[in-house]
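The other protein chains are all here in position, but one chain of the complex has been omitted.
For chain A:
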Amino acid sequence: MSATVGIVLVSHSAELASGLRLLVEQIGSDTVPVVTAAGTDDGRIGTSYDLVLKALQDADRGAGVLILPDLGSSVLTTRTVLDDHPRADAVIADAPFVEGAVAAVVAAASGADLQAVAKSAEEARHVRKQ
């Protein structure tokens, strides 16, 4: 079987990201590489350029990486990392953090390629709660 798309969860909060990782492992799969880059280097609330860069490398199994940022500087920090280290096989998902991560991990577990995994995450925008 070909390599699985990796998922990176970028958040201001380490607890938020690790909680989401536990959730997606339960709903989706624990076989998909899901790596968190959350909080500052010294464990405070915030984002870290170095943690995002390292997470990108750790999640990479050769099939590309989908990055889900939570909001604000998570998005900006991720963009800066990708500007400095451009690669065609790393994509930021324009998707809600929780729903996007669940959809992405399930799609990746089914063997979907990067484009399809990103599409699954972005379709999460259209799931209504009411």
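Here is the rule we use: a residue touches a chain if its C-beta (ideal position, glycine included) is under 8 Å from a C-beta of that chain, and two chains touch if they have at least 3 such contacts; residues count from 1.
As a working rule, contacts and distances are computed from a predicted model.
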Hidden subunit of the complex - UniProt protein name among "Response regulator", "Cytochrome c oxidase subunit 1", "Carbohydrate ABC transporter membrane protein 2, CUT1 family" or "HPr family phosphocarrier protein": "HPr family phosphocarrier protein"
Touching the left-out chain: which of A:18, A:73 or A:110? A:110
Those residues of chain A which, in the complete complex, touch the missing chain: 26-29, 99, 102-103, 106-107, 109-112, 120, 123-124, 127-128
